[in-house]
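Quick one: the structure is below, and I'll ask about it shortly.
Here the complex is missing a single protein chain, while all its other protein chains stay put.
This part shows chain A:
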Amino acid sequence: MTGDVAVLGAGMHPWGKWGRGFVAYGRVAARAALADAGIGWPEVGSVVGAQTVRGGYPGYVAGATFARALGWQGARVTSVYAACASGAQAIDTARAQILAGMADVVLVVGADAAPKGFFAPAGGERPDDPDWLRFRVLGATNPAYFGLYARRRMALYGDTPEDFALVKVKNAAAGALNAYARYRKPVTAEEVAASAMVADPLRLLDICATSDGAAALVLCGMEFARRRGVADPVRIRAVSTVTPTFPRTVLDLPDIGTDSAVAVEPSPESFRASLARAAYEEAGAGPEDLSLAEVYDLSTALELEWYEDIGLCGPGEGAGLVRAGTTALGGRIPVNASGGLASFGEAVPAQAIAQVCELTQQLRGRAGDRQVPGARVGITANQGLFGHGSAVIAVR
C-alpha cells in the first residue's frame, strides 16, 4: 500500500518517578530509537516533538528542545500538542512529511515529567477555560468522569466492580513482564478491592497514576527502508485523528454539559468508536484482523468500553471478554499487552507513542515474555481533552 510508512526504530525511557526533566527522558528515548533504527542523528531530516504542557503551561516547546538536546543539526522541526493524543498527532505529522516527500527519515519524540496527584489546570482566574471551570465550579477531576462512565456501565450492562478489578489484574500481570513499566508487580483482585475509593465505584487501583516517561520512533519511507536493507519493516498503515460529530451526547472531559440533540439526531456511534472506525477504513482492515490492541486504560472500566469501541464485541459485552480471558496475554485478542497505563501511568505526550512502540516490538516478534504469537496487525486507541483522540494501525 502506497500510504505505508516504515517504523525503523523504537525506543523508550523507563517510566516512573525519576525526578528529572522531560528533556532528559526524551533524549534517552530518542537515542534508543535511533540506535534501534541504525540511524545516526545527523541523518534525520525532521524531528517532531509531542509537546508537554506541564501543569497547563505551554512553555515546553518540544521539537526544538529535543533537537537542541541531541545537538543542532539543521533538521526541520515541528511541535504538536493535542493532550493525550499528542504522540499520535506527532506520528501523523511525521507520516505526512514522509508521504509528501518532505523528509526521508523523521524522529518522533514524546516525553514528560508529570506532577504527582490529580492533573489540574494552571492557576489564575481563567473562566474562559472549560478545563479550569470544571475544577472551579464542580471539583470535577479526571477520575470523576471515569467514575461516571463506570457507574453508567453498571446500571446499563450489569458490570461489577469485580469486573473492573479483573482489568487491573490482567494489565498488572502483563506490566510485570515489561522492563519499561513503572509498576512491575502482579496485582490481585483483593488488592484492588482493598484500595481506597477515589470516585465511586472506582478505587485507587482502578485509576492510572501519573508518571515520568518517554517514547520515540524513527519513521521513514518504504523505499528508504528497503535501501537500508529492511525488507519487511513494521508499517504504520493508518493514523486516525478525527473529531467528534455534533451532537456529542456523552459527557466527556472537560465538559459541564453535552451538546443538545434537539436539532440533530445523534450518531449511533460514539466518538471513541469513530476514532477506531476511521483507522480501520484507512487501513482496509477490521477488528477481525487484529492480533492485539493497546488502548487507553485511564480507568479499568474505560478499558471495557474500548473493547466495544474498537469492535472486539458489541455494546455491553466488554466485561464478558475480560472475564473469559479473551483480552489477556494468551487470549484470542490481548489488549494492553504492554501493561497499559495501569502499569505505566500517564506521561501525556509520550503515551500514544509508547503504544506504537509496543505494537512495533510485538509485530517484530521481540516482545519477550509478553509476546503475542504470530502478531501481524495491531491497533492503538486513545482519547484526550477537547475532542482529541487517535487510533493507529500497524501491520507486518
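Please note the rule applied: a contact is a pair of C-beta atoms (placed from the backbone, for glycine too) under 8 Å apart; a residue touches a chain by one contact, two chains touch by 3 or more; residues count from 1.
Just so it is clear, contacts and distances are computed from a predicted model.
Considering only "Lactose/L-arabinose transport system permease protein", "Acyl-CoA dehydrogenase, short-chain specific", "Benzoylsuccinyl-CoA thiolase" or "(Fe-S)-binding protein", the record for the omitted chain gives "Benzoylsuccinyl-CoA thiolase", by its UniProt protein name.
Touching the missing chain, out of A:Q73, A:T188 or A:S260, is residue A:S260.
When the omitted chain is restored, the residue from A:W132, A:Y180 or A:F224 that touches it is A:W132.
For the chain missing from the display, the contacting residue among A:R152, A:R184 or A:R226 is A:R152, taking the whole complex into account.
One chain of the complex is left out; on chain A, the residues touching it are 117-118, 120-121, 123, 125, 127, 132-141, 144, 147-152, 155-156, 196-202, 246-247, 249-251, 255-264.
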